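Have a look at this one.
All protein chains but one are shown at their positions in the complex.
Right, chain A next:
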Amino acid sequence: MTSEAANAPAPEPTDPLLSVRGLEVHFPIRSGIVFERQVGAVRAVDGVDLDIPRGATVGLVGESGCGKSTLGRAILRLVEPTGGRVSFDGVDLRPLEGEELRRMRRQMQMVFQDPMASLDPRQNVQSVLTEPLRAHGIGGDHKARVRELLGLVGLPASAASRYPHEFSGGQRQRIGIARAIALEPQLIVADEPVSALDVSIQAQVVNLLEELQDRLGLTYLVIAHDLAVVRHIADVVAVMYLGTLVEQAPSDDLYARPLHPYTRALMSAVPIPDPVVEDTRERILLSGDLPSPANPPSGCRFHTRCPFRQPTRCDDERPVLRTVAGHPQAHRVACHWAEDIEAGRIQPVASAVVEPDAPAA
C-alpha cells in the first residue's frame, strides 16, 4: 500500500504547477444592528505556503475545522483569499477578475465531499456533464463526449438520461469526478472525496482517482482527515493545524518518521495491521479541543495541546517550516524542538501517553 510509481516522471521542484505563498483567508466577524463594524476575524487560513508539483498528488490532512477545506477553496478562488499569493502554472490567480478568472477555472476543478449536494437535483447526468462544455463554448459531439466521460469513470452510457437521486453514493461521486474531468483540467482539488462514502466503496473511488491521474496526467490536491486514504494516494502530505501547515513531507517519510508533535499524535492514533506491532504501539493522546481560529494561541498554534511543550519559545515565538538534519530536503516541519523530540531528549508529559500494556482487551 505504498505509493510508488506515481511519481515516476520526477517532478522538477523548480516548476510546481501550483504555488501558494503566505495564503490567508480571514472571515470578518461583524457586529452591530444598523451599522456593522468588524470586531474580529476568523483566521481560517493563516499564512500557508504549499507547492504542488506537476503530476503529483499532495494530501492535506488535519482535523475538522482546521481550515483545510477553506484552503482548497481559496486556491480555486471559490472563497476570496484576504492575503498571500496563488500562482498556477506561472499565472498569479489573485488579481484575475471576471471573464479571465472564469476561463482560468477550466484548468482547475473540484471534487466535493457530498456527491448528492454537489449535483443539482434537477439536472440529469447528460446536462451535468455538458454544462462545463457549454459554459466554455466547447463544441463537438456532446453526446459522444458524455459517453466517453461516463466510460472513463466506469458508468454505463445509459446513465446519461438519469437523475442524481437515482444513483448510489459511489456512483454519484463518479458523476462528480466525470464532471471535474470534463474540461480536461490540470489540477483537481478533491475535498474529502471519499469520506461520505461507504468504506467498501472508498477504495474503488480512490483507485478511480489514481487511474484517472495516470491516464490524464492530473495533479491532485486531496483534502482528507483519513490518514490511511491520504497515505494510499498522496506523494506528499501536508499536515494542517488551525490555519497553518505544521509539517510537510514525502508520504513515506512522513508516515515512517513524523517530526511534529501533532503529526506524531495523529499517526499514533492509526492502528497498525500487524498484531505484534499493534500490541506494542504507544499512543499519544491530545487533550482539549481545537482552539478558536478567531483567537488563535500565540507563538506555536499547537502549544496549548502539545504534550512536548517547552517552557521557552513555544508560547511566544511562531515556528516556521524548516528542514531538519537527517531528513530529506522536502521534509519540513514547523517546530522549534523537532530535533530534540526526534532524538528523545524531550519526552511527552506522562499523562498524554497511553502505554501499550494497558489494552482495551
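In this section, a residue touches a chain if its C-beta (ideal position, glycine included) is under 8 Å from a C-beta of that chain, and two chains touch if they have at least 3 such contacts; residues count from 1.
Methods note: contacts and distances are computed from a predicted model.
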| item | value |
| --- | --- |
| Undepicted complex member, UniProt protein name, chosen from "NADH-quinone oxidoreductase subunit F", "3-isopropylmalate dehydratase large subunit", "Xanthine dehydrogenase family protein subunit M" or "ABC transporter permease" | "ABC transporter permease" |
| Omitted-chain contact residue, chosen from A:R102, A:R215 or A:R322 | A:R102 |
| Which residue of A:L76, A:L152, A:V206 or A:L227 touches the chain not shown here | A:L76 |
| Touching the absent chain when the full complex is considered, from A:V39, A:V91, A:A135 or A:V320 | A:A135 |
| Interface residues of chain A (partner: the chain not displayed) | 73, 76, 78, 102-106, 108-110, 112, 114, 117-124, 126-127, 130-132, 134-137, 163, 165, 176, 179, 182-183 |
